[in-house]
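Complex shown without one protein chain; remaining protein chains in place.
For clarity, chains are labelled A and B in written order, and residue numbers in each chain start from 1.
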Amino acid sequence: MKPILEVSDLHVTFRSEHHEVKAIRGVDFTIHEGEVVAFVGESGSGKSVTFQSIMRLLPQPPANIDKGTILYNGRDITKISETEMQKIRGKEIAMIFQDPMTSLNPTIRVGKQIAESLMKHQKVTYQEAKDRAVELLKMVGIPSPSERVNQYPHQFSGGMRQRAMIAMALACSPKLLIADEPTTALDVTIQAQIIDLLKDLQTDTGSSIVFITHDLGVVAEIADRVAVMYAGKIVETGTLDEIFYNPRHPYTWGLLASMPRLDQTRDQDLASIPGSPPSLVNPPVGCPFTARCPYAMKICQEQMPETTKASDSHQVACWLQHPDSPKVENPIVSRR
Amino acid sequence: MNSTKKLQKSWFEPLAPSEKNSEVLAPQTGYWKDAWRRFKANKGALIGLVLIILLLLIAFIGPLLNGFDYSTQNLSISNQEHLSGHFLGTDSLGRDLWQRVWYGAKVSLLIAFIAAFLDVVIGVTFGGISGYFGGRVDSVMQRILEIMYSIPNIVVIILLMMYLEPGILPIAVALAFTGWVPMARVVRAQILKLKTQEYVLAARTMGASHFRILFKHLIPNVVGPIIIAVTFSIPSAIFFEAFLSFIGLGLRSPAASLGILVNDGYRTLQLFPYQLFWPALVLCIIMLSFNLIGDGLRDALDPKMKK
Partner (left out) sequence: MVKYTLKRFGLMLLTLFIITTVTFFLVRMLPGTPLANEEKLPAEIREQILQQYGLKDPLYIQYFKFMGHLVQGDLGMSLSQNGRSVNELLSDRIGPSAIIGFQGILIGIVIGLLLGIAAALKRGTWVDSLASATAVFGVSIPNFVLAGLLSYWIGVKFGWLPPALWGGYEYTILPSLSLSVYVIAQVSRYIRTEMVEVLDQDYIRTAKAKGLAWRKIITGHALRNAMIPAVTVLGPLTVNILTGSLVVENIFGVPGIGNLFVESIMVNDYTTVLGTTIFYSILFLGVTFIVDVLYGVIDPRIRISGAKE
């Protein structure tokens, strides 16, 4: 598989007059053609910021890419001009966002919002773009698309709006679709529909998808690979099976344990990870999870663990992987 | 990857919870302390505050510095811009302008403060009752507010002043007649938002009376917005007072207010512009200071409104 997005050593900082927040502190990953990669982690772990900074959607200042390279099809897009970047956004890499209520412009017809992207990237007339918008709405399963195309976002239900967002993102057949918590703001039943839609569209178009979420249940539905983020770093990454059946990082264990299960009895408490992530104004020198980790060792507080390979596709940044550390087993054996 | 540092075995011993570096949280600050910190950070607001304090000091101490008073006429020294002892010169009737400006400033401020006080009393009561009781009471009171709001206030003030004898209290009353409306709207909106909160329910289950809940529990939580509204109603009152004097419906000479002085200044503008300049300057400084303070307070007390 050919890599389409290669990110290495990405550092992003938000600077204001009074302090700076080191939101992304050295992130490396690769997205290949046609694969679905899920990025999971708590809010504030940096998963959205990573991709918004790749897309250059964060206002600068305060945000700034301090360091790192982002190769899109082999070209470093941190070096290109804003005009060049505009040709990539929406055409090569498209994005859908968490809240379809606020992510669509309330005063512009849905059809026009879809057409805008086509007119920009494919140099078609408004009429052609609008006809195409009808097709797109049909493709994402919106009934009577030729009427819907002339309606305003507030006339759509939440699920419909997210479908319209997807139609807008797919308008120019992007090679990479970044879905930033696309189901978080929706009802559970609608969530499943949207996931199914994304899965089908992915099969049809073969584009790659980055799926940002904090919901591991969704991850299991759709992802080929998973990257777990914590405090601005990727702490573990592997295939879906590796992460679900052979997780190595205590944070991943915690995440999996906090997932509700059908086979859980009612009197069993849902596990949670005590504490909260560290402030990224003064991030800890060592492993950021130390303060919440039940297996923390002295070294964890002093030094950031190296990334080690558990397999070719499975990487973990944890001192427990070191030969000198005590052997700790995943406390919950996956029962799937 | 290999670490360059040599790792010691002992480092892999478990870390006791007590050894963990715990997060140092920023000290909790109160609402007012926080607001004051934000207010201080606002340069414009600080300048406004300093200006108004200085101005008040001069308004009270200044008149002691030369031996004149605001009303004694002396036609032999009329319209003198530079005359020893008369810091700002004299007006067309030979009255000391320095005395008149500070006397006028005090009168204007007094009128503004009385009007602002009346605004608070009426506005808070009206808005509080309307917001707290809701339902029929609210919808009737809302209509009244809407109608009051859609009448051009200047027309009402002028009509009232045609009816009332010009004087400090009547002017303040006329200004408050329309001035309470914005206050009532602010208070009503806040109370509507607050009254569904838990502590109100708690107070009610404990048998507190409506009056008590409204004035002891709700109103104190609306103090921020009220202060902001007052700060803006003061310059507005000062403006209208001057405006009324200007069109001949306010106080009249030999009394002095900034409006009268500006009006008098206009009569001699072509020949003696300084007679307009000084009172106009003081008037502008007062309005500017209150507007600056108001902006600062709004940003400080209501961080959500700041964008």
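Here is the rule we use: a contact is a pair of C-beta atoms (placed from the backbone, for glycine too) under 8 Å apart; a residue touches a chain by one contact, two chains touch by 3 or more.
Remember, predicted model here, so these are calculated numbers, not experimental data.
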Query - Contacting the left-out chain in the complete assembly, out of B:90, B:130, B:153 or B:257 - result: B:153
**Report entry** Omitted-chain contact residue, chosen from A:40, A:94, A:256 or A:297
**Finding:** A:94
Query raised in the report: Hey, which of A:43, A:102, A:258 or A:313 is the one touching the hidden chain?
Result: A:102
Query raised in the report: Of the residues listed, B:15, B:124, B:283 or B:300, which one is in contact with the missing chain?
Result: B:283
Requested in this report: State which residues belonging to chain A touch the missing partner chain.
Outcome: 52, 55, 57, 82-83, 86-91, 94-95, 97, 99, 102-108, 116-117, 120-121, 152, 154-155, 165, 168-169
Requested in this report: Spell out the interface residues on chain B facing the chain that's missing from view.
Outcome: 44, 143, 146-147, 150-155, 158-160, 162-163, 235, 239, 242-243, 246-249, 262, 265-266, 269-270, 273, 276, 280, 283-284, 287-288, 291-292, 295, 307
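Following the convention adopted for this analysis, only the chains that are shown with their structure count from here on.
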Query - Footprint of chain B on chain A - complex, ascending - result: 276, 278-279, 284, 290-291, 295-303, 306-308, 319, 322, 324-326
Requested in this report: Report the residues of chain B in contact with chain A in the complex, numbered from low to high.
Outcome: 1, 3, 5, 7, 9-15, 19-23
